[in-house]
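Here's a structure for you.
Left out: one protein chain. Kept in place: all the others.
Then we have subunit A:
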Amino acid sequence: MNITVDGRTVPAEEGQTIAAALHADGLRAWRTTRVGARPRGLFCGIGVCFDCLVTINGRASIRACLAPARDGDVVTTGGER
């Protein structure tokens, strides 16, 4: 199955989280912080730190490390502040 990430097609496996699909695609950061514009991606990997936030199908501030990827999911990054 595939998801789109900022308009780009990214493969995802059944049972993978959005963060795992981004990581497997080589991405290590997909958001910048509000104050210092610091890049952030995965840190805790289990839903604790909120570093990995993305927008999925229009819904903002979702932890990519918890959300299972579903075929056709539209992910936008960088919108989290």
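We adopt the following convention: contacts are C-beta pairs under 8 Å (C-beta built on N, C-alpha and C of every residue); 3 or more make two chains touch, one makes a residue touch a chain; residues count from 1.
Following the convention adopted for this analysis, contacts and distances are computed from a predicted model.
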### Query
Which one, "NADPH-dependent 2,4-dienoyl-CoA reductase/sulfur reductase-like enzyme", "ATP-binding cassette domain-containing protein", "3-isopropylmalate dehydratase large subunit" or "Tungstate transport system permease protein", is the UniProt name for the chain you do not see?
"NADPH-dependent 2,4-dienoyl-CoA reductase/sulfur reductase-like enzyme"
#### Entry: Sites on subunit A contacted by the missing partner chain, in the whole complex
13-17, 20, 23-24, 28-29, 33-36, 38-51, 53, 56-59, 61-63, 65-68, 73
